[in-house]
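All protein chains but one are shown at their positions in the complex.
Take a look at chain A:
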Amino acid sequence: MTVESTAARKPSRSSNSSGAGTKRATAKKSPGKAPAKKAAAKSATRDAAQREASPHDVSQHDSELVQLLTPEGKRVEHPEFSIDLSPDELRGLYRDMVLTRRFDAEATSLQRQGELGLWASLLGQEAAQIGSGRALRDDDYVFPTYREHGVAWCRGVPPENLLGMFRGVNHGGWDPNTNNFQLYTIVIGSQTLHATGYAMGVAKDGADSAVIAYFGDGASSQGDVAESFTFSAVYNAPVVFFCQNNQWAISEPTEKQTRVPLYQRARGYGFPGVRVDGNDVLACLAVTRSALERARRGEGPTLVEAFTYRMGAHTTSDDPTKYRRDEEREAWEAKDPILRLRTYLESEKIADAAFFTSLEEESEVLGKRVREAVRAMPDPDPMAIFDNVYADGSALVDEERAQFAAYQASFADSVEEGK
């Protein structure tokens, strides 16, 4: 990794005293000589030393990474998670990912054209979102961040609905209960507590629905996320925490947020954590499905860490060349989620050329539809500023609305007078 954390360079006094500081190198060279009772400490020391040397290498070659489809498009088996999909389902997942990417690219280009104020691209995270999104039942409930465009697609949220807030005509605006897809949340991590509370309600109702909370590697540092882990564990809430570790919180690599792989955090709270290849749609589907089923059975929360990569900028306002190298992106491009499924579909003859051609056409139709819908999106009426501030209304809001209306009308009068 290019950026080493302060913690790695300057061990604290406490870690020095337990031998994890300056003595790391020695410990690593002769682990076998350690007395048995110190084995655990030594092992932690060794892990820390390896992480320090090259944290990303450790993460990427994690033997616990669940994978069912390799970057080369080869199906592999996993002892714990399996999946058996029909050709239709496989083609469906591919179609979802391609259309999501097309929609995302259209939004990026609409931002460049000035039609949107901002866009947060999901480029590279299609498998994590489609795999987890397609694991859900209709009665399950989704609590997204502001980047879950692929999950929204799976829930049946019209893609153009997502663009209102990025255009600046509303703050979300859709009815969360239409598709059981809560509004996008911009403040980092808040929604994990909402998801937990919703799940507590599901359990109280005796329903067997499950809830899924999306968040990122950066959010994992927020107090709200830690509290949601505590609450969900204590109340055994039927919630799946789906963390898309896309390696970057704007300019900060995951090493600035954590010194252990994120999925391992779950253990400390008393529920299981799984790391899945976030660019493998099959593995994401299988792991999320299993976690949701566990929640339905009343066995409580699961943390799924989808190990993926933010191929683009944080948002269209961001310039990643300031903080990361092109080579890193290139390495992840070789693990592209869409490409590997295409390779598999082709090599297994699950999809033919006609399928890909017609999907290409469908993508263009979608792009055009989104483009036209956004351009036709009217600016809100300024008087709408005063709408829906309170469910029960407010005399103060009414007074300000009337004053503002009179003020606006005074310009209309002067225009008339001018004529």
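As a convention for this text, a residue touches a chain if its C-beta (ideal position, glycine included) is under 8 Å from a C-beta of that chain, and two chains touch if they have at least 3 such contacts; residues count from 1.
We take it that contacts and distances are computed from a predicted model.
Chain not shown in the complex: UniProt lists it as "Alpha-ketoacid dehydrogenase subunit beta", one of "Alpha-ketoacid dehydrogenase subunit beta", "Peptide/nickel transport system ATP-binding protein", "Thiol reductant ABC exporter subunit CydD" or "Cytochrome c biogenesis protein ResC".
Taking the complete complex into account, A:222 is the one of A:222, A:246 or A:290 that touches the chain left out.
Per the touch definition above, the residue from A:76, A:234, A:389 or A:409 contacting the chain not shown is A:389. Listed for chain A, the residues touching the missing chain in the whole complex are 3, 6, 9-10, 117-118, 146, 164-171, 186-188, 218-219, 221-224, 249-252, 256-257, 317-318, 322-323, 379-380, 382, 384-386, 389, 394, 396-397, 400, 404, 407, 410-411.
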